[in-house]
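Heads up, one of the protein chains got dropped from this complex, but the rest are sitting where they should.
Chains: A, B and C, in written order; residue numbering restarts at 1 for each.
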Amino acid sequence: MSNLKEIVISKLNERGVTIHDMADIVYKLQKKYNSEIKYIDCFEAIDKILSKREVIHTILTGINIDELVEKRKLDNEINDIILNDESLYGVDEILALGIVNIYGSIALTNFGYLDKIKPSIIGKLDKIGKKGNHCHTFLDDIVSAIIASGCSKIAHKKTIEF
Amino acid sequence: MSNLKEIVISKLNERGVTIHDMADIVYKLQKKYNSEIKYIDCFEAIDKILSKREVIHTILTGINIDELVEKRKLDNEINDIILNDESLYGVDEILALGIVNIYGSIALTNFGYLDKIKPSIIGKLDKIGKKGNHCHTFLDDIVSAIIASGCSKIAHKKTIEF
Amino acid sequence: MSNLKEIVISKLNERGVTIHDMADIVYKLQKKYNSEIKYIDCFEAIDKILSKREVIHTILTGINIDELVEKRKLDNEINDIILNDESLYGVDEILALGIVNIYGSIALTNFGYLDKIKPSIIGKLDKIGKKGNHCHTFLDDIVSAIIASGCSKIAHKKTIEF
Partner (left out) sequence: MSNLKEIVISKLNERGVTIHDMADIVYKLQKKYNSEIKYIDCFEAIDKILSKREVIHTILTGINIDELVEKRKLDNEINDIILNDESLYGVDEILALGIVNIYGSIALTNFGYLDKIKPSIIGKLDKIGKKGNHCHTFLDDIVSAIIASGCSKIAHKKTIEF
C-alpha cells in the first residue's frame, strides 16, 4: 500500500496539487473553531487520509478519467459533458463521496461548502480545468473531499481516534 | 398522503418555518445562475418537495426528536448532546441526507454550503435553538436540506422532470 | 435528453444488458411483496429510470471506464485493480450510489442484496467480467443499482408518484 500511496502523491503533484495546498485550507478553516491547532497537524491529517485504500482508489480513478477525457478517449457525448464540467453532471461529486463518507458529517458539510466557495487550489483547478483541453472535473471535487476530510479529522482530534 | 402533507406544513409553521422562508433562499441562491427564474417556481419547488413521502417522514421524525429533547424525554447523556447541538453530533446531518440524496449532487453540495453559512431562517433557527431550552438541532438541518433540494429542482428545471 | 436515452439503451445492449433483463429481476423480487404487480409495470419502471439525467450520466461514465480498462488505457496500477475487480476496490459501488440514492431506502437495501446474491444478468455479467480481458467492474454494480431502483419505484407505486 505504501507504494500506492507514493504513486497517488506524485500523481496529485503532476496534476498540480500538493499536500501543502490542501493542508493550508484545512488550517485556515479549522483555526476559526480552535485557535490552538497547528499547521503540522493539518499536514499530517492530509498525509494520513492519503494512506487510506479507499481514498487512493478514488483519487487514481478520478484523475485517470480526467486525463482520458483530455485525450478524448471516452464516447463523444459523455466526453463532452465531462470536459465541459456541465453543472448537471454530478458523477464527480458522487465519486468524491467515497472519500467524504468515511470521515463523517463534518466532512460532508465542509465538502459542500468548499465545492461552492472554491478557495485557493480548488478555485485554481476549477479555472484551469475550464481552459482549452484541460479537464479537472473529477480532480477539483476529489481535492475538496480530501480537504473536507482533513477538517473532520482535526475537529475530532484530542477526543478519540477517528 | 395529502393529509400528512398538511400536517407537516403546519408542524413546520409551529416550529417557525414557512414555505416562503425556504423559497426565498432558493430564489436568492439560484438567481445568481439564472436571472430569469421566478419566485413562484421556487415556491412550487418547495411545495412539491413537501409532498414526497420520504421528506415528510424525515421532517416529522426530526421535529419530534427536537421536541422530545426539549421535554428531556431521552436518556440524559444523549439528551444533553442533542440539546447542546454538540459539533461532533452528526446524526442530524445524516437524517437530512434522507431528503438531500433524493435530489442529487446539486442538493448535496448546496446542503453543505447552507449548513455552513446559515442564511436567514437557518441562522435564526440555529440562534433560537441555542437559547435556554429550545432545540432545533434536527430542524435546522432539515430546513437546509429542503432548501438545498429546492435549488436542485430549479437547476434541473426546463430540461427534464426531476 | 431523449437522444442521450437512446444512446444509453444501445450502450447497455452492446454490453449485454436489455431492459427486459432488468425488469425480469424487479418483477421476481417485488412479486413476493405484492402478487398483483404486472411485468409491464416493471418494464416501464426501468424505462423511466433510464430517462433520468443522473442515471444516464452514471451509466455512460461507468461503462466507459470498463471499456477503457479493457483497452488498458488507465495507469497500470489502477487498471489492474479495476480489471481484477479486487474486492477492496469500492469505487464501483460508490458510483452506483449516484443512481440508488435518488430512489431512497428501498433502493439502497435492494442494491446491497443484489450485489451479494447476483441473480441472472448480474451474475452473468460478473462471471464474464472475470474472464480474460473483459471488464464489468462498474457495469454489474450499475445494473444492480438500476434494478434496485426499479424495486423501489414498484414498492412506492399506487401511493404517491416517486
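Convention: a residue touches a chain if its C-beta (ideal position, glycine included) is under 8 Å from a C-beta of that chain, and two chains touch if they have at least 3 such contacts.
Not measured: the values here are computed from a predicted model.
Residue A:Ser51 is the one among A:Asn34, A:Ser51 or A:Ser120 that touches the chain missing from this view. The residue from B:Asp21, B:Glu54, B:Asp126 or B:Asp141 that touches the chain not shown here is B:Glu54. Counting over the whole complex, subunit A has residues 1, 51-54, 98, 101-105, 156, 159-160, 162 touching the chain that is not drawn. Residues of subunit C in contact with the chain left out of this view: 33, 87-88, 90-94, 97, 104-106, 108-117, 155-156, 159. In the full complex, subunit B makes contact with the omitted chain through residues 4, 7, 11, 53-54, 57-58, 60-61, 64-65, 68, 73-75, 77-78, 81-82, 88-91, 94-95, 97-98.
As a convention for this text, only the chains that are shown with their structure count from here on.
Taking each chain's centre as the average of its CA atoms, subunit B and subunit C sit 31 Å apart.
Touching two or more other chains at once are residues 88, 90-91, 94, 97 of subunit A.
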